[in-house]
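Missing here is one protein chain; the remaining ones are kept as they sit in the complex.
Order of writing sets the labels: A, B and C. Residues in every chain begin at 1.
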Amino acid sequence: MISRSAFPQWNESDARARLTSLIREHDGPVLLCLQDVQMVYGFVPTAAVELIAELCNVSRADVTGVLTFYADLRTTPPPAIPVRLCAAEACQAVGGRALAQAWQQACDQDDQLAVDTGVDEPIFCLGNCALGPAAMVGGQLMGRATVMSLKERVAGIRDGGRSSVGGES
Amino acid sequence: MTVYERDLGTPAVSAETQVSLTIDGMPITVPEGTSIMRAAALVNAAIPKLCATDSLEAFGSCRLCLVEIEGRPGTPASCTTPCQEGMTVNTQTPRLDKLRKGVMELYISDHPLDCLTCSANGDCELQDMAGAVGLREVRYSDEGENHLSAGKDESNPYFTFDASKCIVCSRCVRACSEVQGTFALTIAGRGFGSEVSTAKGTDFLASDCVSCGACVQACPTATLQEKSVIDRGVPSRKVKTTCAYCGVGCSFTAELRGDELVRMVPDKQGGANAGHSCVKGRFAWGYANHEDRITEPMIRDSIDDEWRVVGWEEAIQFAADRLKKIQADHGIDAIGGITSSRCTNEEVYVVQKMVRAAFGTNNVDTCARVCHSPTGYGLKQTFGTSAGTQDFASVQDADAILVIGANPTDAHPVFGSRMKRRLREGAELIVIDPRAIDLVRSPHIGAQHHLQLRPGTNVAVVNAMAHVVVTEGWVAEEFVNERCDVESFKAWERFIALPENSPEALEETTGVPAAAVREAAETYAKAGNGAIYYGLGVTEHSQGSTMVMAMANLAMATGNIGRPGVGVNPLRGQNNVQGSCDMGSFPHEFAGYRHVSDDSARALFDSAWGVSLRGEPGMRIPNMLDAAVAGKFRGLYVQGEDIAQSDPNIHHVEAALKAMDCVIVQDLFLNETARFAHIFLPGTSFLEKDGTFTNAERRINRVRPVVPPLSGMSEWGVTCAISEAMGYPMPYADAAEIMDEIAALTPTFAGVSFALLDEVGSVQWPCNGEAPMGTPVMHEQRFVRGEGQFVTTPYVPTDERSTRRYPLLLTTGRILSQYNVGAQTRRTENTVWHAEDILDIHAADAEARGVADGDWIEISSRVGSTRMRARLSDEIPAGVVYTTFHHPVSGTNVITTDNSDWATNCPEYKVTAVEVRPSMGAGL
Amino acid sequence: MTVWFVPRDAAAKSMGADGIASALLARGEEVIRTGSRGMLWLEPLVECASERNGSRVGWSNVTVADVNEDRLDTDHPAYLGEVDLLTYLSRQQRWIYERVGIIDPLDPQDFQHHGGLAGLKAAMAMAPADVLEAVKTSGLRGRGGAGFPAGIKWQTVADQEPQPLRGQPSRATRHKFICVNADEGDSGTFADRMLMEGDPFSLLEGMAIAAYAVGADRGMIYLRSEYPEAWDILCGAIEAARSEGWLGESVLGSNFAFDVEVRLGAGSYVCGEETAMLESLEGRRGMVRAKPPLPAIKGLFGVPTVINNVLTIASVPGILARGAEAYAALGCERSRGTQVFQLAGNIAQGGIVEMAFGVSARELVEDFGGGTLSGRPVKAVQIGGPLGAYIPPDQLDVPMAYEALADAGAMLGHGGLVVFDDSADMAEQARFAMECCAEESCGKCTPCRIGAVRGVEVIDRLRQGDNIETQTLLLRDLCDVMKQGSLCAMGGLTPNPVLSALDHFAEDFR
Partner (left out) sequence: MSGVVEQDARLVVMANQIANNVPVGGEVPQQVADHIGKFWTGAMRADLKRIAEHSSDQLRQEVVAAVALLA
């Protein structure tokens, strides 16, 4: 979920060094390693599966099992500014479904927007249930989201600035 | 006989406390911790189940086994709910019926409705359970989401994976993890998308799968199924027998359809394997019907002539005449025989009897000469008996496991899996090996200590460990004082404490850092139960026997003998190495390891056999070959062994064979030795044999005829016929009679009979009046020889040293999918995993010689040279190269030397000074 | 000098709190970032005091323009006056949340000044057995949903010997764990997040007390990845607590060693189930484990483990500091102490209400919550998260307590209330419950793995009017199989919202 906009190319020796120190400090490190790889590289390339298996002394199948279990973990590069709309009950109660449809329409009409934000992979609850509909845009939480505010936030992040409503501390 | 094994659902539990409960009104008492499912099965209350099987820990996923417990809410799963004192359980109620039917309805809503045409029809637990819960219709729409179009993975040569039939019970995944310990499988995805999967981007063949068959065995549907069943149909009858590959000696049920073998299924009651198997025993039995099989006797006057197919009578008479003529011309001792560890105890026994009684000489040896003869010597000297101390199950109680010169995951895979299970539970592991074998580091397994010694320095390393034990004060004084010969201990203690035996002093010799030796010694001495397992990396050295005694010393000094979890345990190479040695195949010993000079033993055999036996030893195999080259030894009976491939310095072996007047080869195939034979007697595969094998844990297992002998004669029958033609009849009605004679003449076998084995499955010798059901762990109260004998073990470097001309040390080993010289496995689909022998070489050594990964190289020693391809490997240190000896084309033994163990002449296969050069083109 | 208080709580930030803080800083003001007061409809709620610990006045829904144009005065229409006196807050009985919104979550001094650490100090002055006794006396029950008495769970762990981690040699170091379940995945709940973001030290303090009581040496917090702000704050708090000597080899200078690690989930609802959480903490697939063995006996990495929810653990320091009896005096029947209720969904005044057990759902929705945000009539309230029942308005007088809710066919869950107005389609909500289960099922047990997918399909057919009676019967049968046959609460409770929708809002299914 914690995402960054620009990711370096996969580099096995860098990854090996990072993961080795991570593994030294933690018990049961497979998921941590996958998360770390994704944090650094944006996604988990196949080469990482092999490397994590080797370093954690587990099988490649073990790593595959973990990798495919968790919705956060991805095996392809992420969009530049992922937009994820909360699909859970509290947000449904204040128009979450309508927002999701409207957002889909907006993306259908604006190729750049669609490319920048990727396919909306619904997320179940962002913990902002009193201020729904909630959304996570480029890693930033939004409350009372509308298509307009989402677009503004995307534009703000794309332009490298912060939109008028908040941002990371 | 057909024995259907009942599946009790969850594994047995051992506990001191027993609990009593009532299930469906029936009282039962079980060990605390036993699942309700298992208890119910024991009172024959049929609880439906799919994800549970008693070879795997309870999982609780299928939810068919729900039960009601009085006084408790809900419907807990019986597989994961332990019995408690006073519980009242109901397994059959209307509510449970409805729930189970509901669960089954869900299963079937995502399963093909093709039972009648399914290859598992009649052998499918899903089908059985659907019937058991009375499912009649599926109310869910047939247009719902499903996996019916999921694909098949047919990459494995022996089984298919049909995902459309998978019910995601995880039994395969759990079997691969819990039983086999390979972790090649996982569930990928989650929820409805969950699917059995190998690692990302691999099919079964490209995955880590070792094709042990545990997943196939565990699968309750047709998802993972043997191709042979798909081809030939579901089996209709079963015969229990014993695998004929390695020294683990797994029990199998041969399943047939008519007279056609359909599959080999590991036997859950098998004392050695407890339901597990490896790729060889489980699948690689196709050689038994291979077109290369010779099924008719053949003879020829000279090895330059063509073979002539003849009848049995003619072949036998021809053999007897030739042997008699040699004896007439060159003396009684000019002929001899070699027994095979691949043959049954009964077959081996009659060959040595024929040599001793009919030939009148003690010139009989066995192929164990070239593998475990130092074990026999070393353990007899120290403990008093030529056998391993433990049963396989003992490893489950070990706290520290010391593996020396063995590679169990490849060479003894089923035991390797047991060991890995214990290691995953937390036993500490010390590996002493030049190579980083799988155990050093593989998924979920890691050695705490890997002493990567220079080949040939075993004794130095173990002496150094013992030095640490003695000088640090870790000797188990009480054990030594009570159980061992104290004088010999004191002498050994003085010797081993000498500064020259310290890890520091030996560091340069062994290449192992002193600190690593000290830590390993501490782990072994202090972890609790320390168990030693070793293989040919110990015995096949010029100090093989010394090393066996060095390990025995270490075990006695630390008190690691005489109870479960400890011991000194040889991992025997072939299925019946132990048995062939037990049966009196050595030139100096009668059955039961009694020296031929022992007058009372000889008198016993004299009177039983009605002959006068010789009281001095005969020739060992290398002595026979040397004498043949010298023209003094001219006739040899070789039972099921291929000495022209498996023995060292092949050029010398060939010269010896060529020099003989009569070489009789009894084998399945025209092997390398048969090129020099005058008489070829077709042998029987293990599927045709009736007898017993004795595995590495002294376990005597029945080998039962699954199909009749293709040659029309049993092997022991052929031997008896030759003996008779030589003038000494050995009239046995059947193999059981041979065992009866063995039992009558061998105190450690006194209680053994086919009848007993058929009744109890297997026994471990000694099996006699003192131990009517056998002896899993030896030396419990006292050593067989009385007091344990310490023997000083000076380290003497081998003559085989790396020189400027031959700067590398070659060591050899086995790989999982192939077996020894490959006569069997090369005639199966196993070749997909290992089609050729390859030389492992360290990158630095390769670079220095201009060798790249995959290049053809020439490897030469002072006795010969051969070619193979190279693989750059970091599993071996620089200065060492490694290969296997499974393929005759690579002729590894062309380069191994005549060096051998000082005490037993076991060849020094594990150390050969060599040089490696790039080579053009393939093959010889 | 004037001090400004601006929340750094994720909900406040989602409404622009960071912009306000930046604007204030840009004007050279002293700004303290706090948690949120829990009156989320007022966010960004900015407070101001004449000195750091003085009484605070506040303004709601503040904009950057308000700051830049210097409009934050008593004349501002959103001026709230003294914040502590607002009824929404003053009516509450804050025990767990007493410091949330007031202190700087990462300032150890601020924490101590407001009573922090008193519980741990009190506990460590007692024998561990007496701490266990106090927790038992307090009547504290697990806030994760199941409501199991915390003291009894702790006692079980205290009774076990520490063990080496699974797969390690018997000679290896032996451990017990305190695991905090901060995988607050239920829609409509955010109290864990706000507590962690507003007063993380109290969680660490509670963990240390638990560890002291049961003889544990390691703590783990399993935090869902959807909470990046909480992650930052927890990591900072752990570091600060270590340097204060509250965690580490020598807690408060004693021989007691305890340290805490926080790990992130990776997008799996079922990992909120305690055994799946353990699997995930061990770095594996978040598959539910069958019980027994109980985690208290074989938990994280196979060693004895206390697993409690954030709010359970955060209740503990107060129990030790103010006395178990004071805690037990709150609440009703066997539901003792306070519960942090969360008002969410279509509600005018959403946020946190910490009250003793026994307050009615109606008081929460109507009095605190002010009815729906849309102003339309309430159609249903889902209590206790996505696995809780949909309650029609005429049943809202039910007291919010474990037993009373159970009697009413509902459950407390994690204390969340999600309000729907009359525009909601309850058949769609029922379908969503199945869909969510299908999406999030770990896939281990059949009723959940296949049943949830079939549930969606059956409801679809129902909604198409296809053979309604048969399909309704099938749906009820399926719910029965899921309820009684599932391995864990997820499959087992998914029928709650489905059946409640079917029972109370049958007309929506035609």
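As a working rule, contacts are C-beta pairs under 8 Å (C-beta built on N, C-alpha and C of every residue); 3 or more make two chains touch, one makes a residue touch a chain.
This one's a predicted model, so the numbers in the text were calculated from it and none came from an experiment.
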### Message
If I'm reading the header right, one chain is hidden. Which shown chains does it touch across the whole complex?
### Response
B
### Task
Sort through B:Ile316, B:Ala398, B:Met619 or B:Leu687 and give me the one touching the missing partner chain.
B:Met619
### Query
Of the residues B:Ala491, B:Val707 or B:Ala736, which one touches the chain left out of the display?
B:Ala491
### Message
Given that one chain is not shown, which residue among B:Val629, B:Ala843 or B:Val889 touches it?
### Response
B:Val629
### Task
Based on the whole complex, identify which of B:Val791, B:Ala846, B:Ile895 or B:Val914 touches the chain you can't see.
B:Val791
### Query
If the missing chain were put back, which residues of subunit B would it touch?
333, 362-363, 491, 495, 542-543, 546, 587-588, 595, 597, 616-620, 622-623, 626-632, 659, 791-794, 796, 898, 902-905
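We take it that only the chains that are shown with their structure count from here on.
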### Query
Count the touching C-beta pairs: is B-C or A-B ahead?
B-C
### Query
Just how far, in Å, is the C-alpha centre of subunit C from the one of subunit A?
23
### Task
Return the distance between the CA-based centres of subunit B and subunit C, expressed in whole Å.
56
### Query
Could you state the distance in Å from the CA-based centre of subunit A to that of subunit B?
51
#### Entry: Multi-chain contact residues (two or more partners), subunit C
268, 285, 287, 439-440, 442
### Task
Mind pulling the residue numbers of subunit B that touch at least two other chains?
186-187, 189-190, 444
### Task
Using the touch definition up top, name the residues of subunit B that touch subunit C in the complex.
58-63, 66, 74-75, 77, 79-82, 95, 98-99, 102-103, 106-107, 109-110, 139-141, 144-145, 168, 170, 186-187, 189-194, 399, 424-428, 444, 448, 526-528
## Note on the structure
So, in the complex, the side of subunit C touching subunit A is made of residues 8, 10-11, 13-19, 21, 33, 40-41, 43, 64, 165, 184-190, 193, 225-229, 231, 261, 263-269, 280-287, 301, 342-347, 350-351, 373-374, 382, 386, 416, 418-421, 424, 429, 432, 436, 439-440, 442
### Task
Provide the residue numbers of subunit A that touch subunit C in the complex, in ascending order.
1-2, 26-35, 56, 62, 65-66, 69-73, 86, 88-94, 123-132, 134, 136, 139-144, 162, 164-169
